[in-house]
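A protein chain is absent from this complex, but the other protein chains hold their places.
Each chain gets a letter, A, B and C, in the order it is written, and its residues are counted from 1.
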Amino acid sequence: MTWLAIFLIVLGLFFLVVGSIGMLRLPDVFSRAHALSLTDSLGAVLVLAGLAVYEGFTMNFLRIFVVLLLVYLLNPVISHATIRAAYRSGLRPTEEEKK
Amino acid sequence: MNTFFFVVLTIITVLMLVYFYRVVRGPSVFDRVLGLNGISTKAIVLLVLIGTMFERVDMFIDISTGYALLNLVGALAIAKFLEERGASPK
Amino acid sequence: MRIFAAFALFILWLILSASYNLLHMATGAVVASMIVWLSPAGAPHVRRFSWLAALMYVPWLISRILKSGFHVSRLILDPALPIAPGFVQHKTKLSSDGELVVLGNSITLTPGTITVEVAPGELLVHGLDAASCEELKSGVFDDRVGRLFSVKEDKK
Partner (left out) sequence: MIIELPLLILLVVTAGGAIMVKDLISAVFILGSYSFVLALVWALVGAVDVAFVEAVVGAGLATVFFLLTLFGTTEKDTHIRRPPVPWSALLGLPVLGLLLLYGAGDLPAFGDVASAASTYISPEYLENSVEQTRTPNVVTAVLMDYRSFDTFIETIVIFTAGIACALILRKGGS
């Protein structure tokens, strides 16, 4: 059980690191939102799942699961709202936008 | 196991620094908002992690849930304002 | 349906509250029924909801997210950064609010695609590269979400 938890957390950390690298490398707001989506929907959720598995199948497992579900349901709404605001206020993806 | 958790905590904190760089340097306002969202997601994860380290998850879960919900409200409010306002006042 | 909603809220209360004596549980029951009583009746946007399809949908979505997650990771870690971001106009036959919410959320959750604008029957999606949008264009998402709310399959 502990090894499964460690595996999940390390996998989540991999996605968190990749998401951060993407945040630095990608050229514009719209692409960076993809990096954030990678961080949210895979990195954070996998780390939370690992912690839940580490807790074992007790009440705490369910509690962490509720937080996981919240992250899963709410973060797409947040990134959609941000990107829509960016789109509506006239921002467009440009290749030559400076890093 | 606690050492492992400590290593994970340190790594996530360093990653927060990356997002912080995006908040400081982001060319547009929306880059800053994205960076702030990344930091808040990591804060939620870190809270649960700290709770697991202290073996008091039930206490920290409440803050974590509150964080997640408030983060939604705050981010939606910011997005609405920026949408009404238009592009960044530069 | 409303009794079911109240029961679900009560279960959530039980999970989140740490104590199980009579006073706290009674408070939870009262609060849950108050919330259901005060909120407007029903969810008019959801015509029918199939639990079996939902049970099938979640693992499918997770596998999809993992697959495109590795794809996007490869794109980001590639030294040449071979991305080709662009907007895709996505026509869909789903039109009710509930379906659009699930579809838009699933698209945003999948790394590589983000919903930008939503209108009934039409979504504006930003994709990181062509391969990410491939899946969306084939219409698998629409079929799955449509099955979730038991929309009769129209012929394409």
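Here, a residue touches a chain if its C-beta (ideal position, glycine included) is under 8 Å from a C-beta of that chain, and two chains touch if they have at least 3 such contacts.
As the structure is a computational prediction, the values presented were derived from the model and not from experiment.
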item: Chains still shown that are in contact with the chain withheld from the display; value: B
item: Footprint left on chain B by the chain that the document does not show; value: 6, 9-10, 13-14, 16-17, 19-20, 23-24, 26, 29, 32-33, 35-36, 39-40, 43, 46-47, 50, 54, 59-60, 62-63, 66-67, 70-71, 73-74, 77-78, 81, 85, 88-89
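As a working rule, only the chains that are shown with their structure count from here on.
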item: CA centroid of chain B to CA centroid of chain C, Å; value: 22
item: Whole-Å gap separating chain A and chain C, where each centre is the average of the chain's CA atoms; value: 16
item: Numbers and ranges of chain C residues touching at least 2 other chains; value: 16
item: Residues of chain A touching at least two other chains; value: 33, 59, 63, 66, 77, 79, 83-84
item: For the chain C and chain A complex, residues of the former touching the latter; value: 12, 15-16, 65-66, 69, 72-73, 76-77, 81, 83, 85-86, 104-105, 108-117, 124, 126, 128
item: Residues of chain B that touch chain A when the two form their complex; value: 1, 4, 8, 11-12, 15, 18-19, 21-22, 27-28, 30-31, 33-35, 37-38, 41-42, 44-45, 48-49, 52, 57-58, 61, 64-65, 68-69, 71-72, 75-76, 78-80, 82-83, 85-87
item: In the complex with chain B, residue positions of chain C that touch it; value: 16, 18
